[in-house]
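Of the protein chains in this complex, all but one are displayed in their positions.
For chain A:
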Amino acid sequence: MTLSLLTNSRRGVSLFQSASRSLSRTVQKNQPDRDPTGNGGIGGSMVNEAEHSQTNGRRTEQVETTHFGFQDIPVNEKSDRVRGVFANVAENYDLMNDLMSGGMHRRWKASFVKSLGATPDMKIIDVAGGTGDISFRILDDIKQIGALESPIKVLDPSVPMLEVGRRRASELNYAGQVEFEIDDAEELSTVADDSVDAYLISFGMRNVTNPAKALQQALRVLRRGGRFMMLEFAKVDNPIGEQLYDAYSVNLIPSMGEAVTGDRASYTYLVESIRRFPGQEEFGAMMEEAGFRSVQKENLSFGVVCQYSGFKL
């Protein structure tokens, strides 16, 4: 019972409030039960009604929408709003990763970096790399066999995140070995065709408005044999684990975010965006469709996170 209560509320805190507001309206209109979500409960139709009234209230004409957490927003607004989220969380981003994942993100990233197996002659770009966490791990890793010949490029559309990254780079004495630049995964305007050995994107694809477009750009900048690697939240493959994970992420993470950063909404977005992102099979198919070959998917922690890899051949 407790579990099902928790999962019912997974549609998110902000929506829950507007849903309860619209509940009274629904009752007054005395409409028959519509349940297009197939959730089979009053809760389901309630939330759906809320989504409708929200969208209708904002605009009358049909606009192409995309997801922003559990909300649907016009496509052209997403990147601004994502930038807003990351501007809010930048300072405490790495601390929050530790708190939210119980330190697990370190193991996921360690596995990611190990799979890459960087060699000194590789040109690496760290897309949506923000605070440079992945890049610093690669630099740590490669120390044993030498040093990278060309600096890792960290690309991110969020200026505050890049600021944090630059500061950390000089603190870690990696200043000359990482470059930070403003760029969007859908554009990669600062990266030449066929110039990159490894394209890394760690917990970033979720925030890209059009992932298919980002995959095309990845394919463009990679040279033959170059590798696309992505670390991203995915679908837990175990029903009990899934319930626990849902309950944990929807109920605890926004509160933790509020306690640490004073910003609940941004963390609500982060959690919701995880649920809206395609699962392992779906994203793997997208990679193949984009033209990547030898696509591999490896679940970490029962599929909480998945490591994707594909080659340009």
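Operating definition for what follows: contacts are C-beta pairs under 8 Å (C-beta built on N, C-alpha and C of every residue); 3 or more make two chains touch, one makes a residue touch a chain; residues count from 1.
Just so it is clear, contacts and distances are computed from a predicted model.
According to UniProt, the chain absent from the figure is "Ubiquinone biosynthesis protein", selected among "Ubiquinone biosynthesis protein", "Anaphase-promoting complex subunit 11", "DEKNAAC104171" or "Large ribosomal subunit protein mL40". Screening A:L116, A:I142, A:A218 or A:V304 for touch with the missing chain picks out A:L116.
Contact with the chain not shown here comes from a single listed residue; of A:I152, A:L222, A:V236 or A:I253, that residue is A:L222.
Annotation: of A:D94, A:E163, A:E258 or A:E298, A:E298 touches the absent chain (contact as defined above). Across the interface with the omitted chain, chain A contributes residues 115-117, 119, 121-122, 197-198, 222-227, 229, 293-294, 296, 298, 309, 311, 313.
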